[in-house]
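A single protein chain has been removed from this complex, and every other one stays in its place.
== chain A ==
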Amino acid sequence: TTIMAVEFDGGVVIGADSRTTTGAYIANRVTDKLTPVHDRIFCCRSGSAADTQAVADAVAYQLAFHSVELEEPPRVRTAARLFQQSCYRYREELSAGIIVAGWDPRRGGQVYVVPMGGLLLRQPFAVGGSGSSYIYGFLDATFQPGMSRSQCQEFVARALALAMVRDGSSGGVIRLAAITEDGVERTVLAGSDLP
């Protein structure tokens, strides 16, 4: 798996590959690893599919409840904190590396990373999954703060494409999503569309 999220002024761009493996067999080649937990808050899932789906479902429920009580859209930080609480408490049982990204009216676009172990950290951009190891160099050399939305999309697509080539556990199509105040725009880059 390779997952990624980048903040820009006005929202976030998130992306993931689409390969799920059982050992060396590709169980699903068109997986959607970008999971909504609320209208403007998504999570990118890496690690055990079962674990991350279970945690994401639980967080989506908690957020829905919380949002009704709050009578306003929940903060991205709240969603990230909910993920962290489960991932830290059950750190021994879980294999989950999650990136939480979204938009809220208070702080705009935000990216939070909850790696294995249950640490919570906010970053301008984040990568995760087995494929991420291969692109740290590329990211360090290429990332610049203050990129526009389309620059972020290009950055994420290029990074994911590079990782998917080298990592056997990543591949398939690139799923991208841009989350802003106006909503969520999802795109798929497949085959010849890949950078």
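Operating definition for what follows: contacts are C-beta pairs under 8 Å (C-beta built on N, C-alpha and C of every residue); 3 or more make two chains touch, one makes a residue touch a chain; residues count from 1.
Everything below uses one rule, namely that contacts and distances are computed from a predicted model.
Of "Proteasome subunit beta type-4", "Palmitoyltransferase", "F-box protein At5g06550" or "Myotubularin phosphatase domain-containing protein", only "Proteasome subunit beta type-4" is the UniProt protein name of the chain excluded from the display. The chain omitted from view is touched by exactly one of A:27, A:70, A:119 or A:190, namely A:119. Interface with the hidden chain, as seen from chain A, comprises residues 88, 90-93, 115-121, 123, 133, 136.
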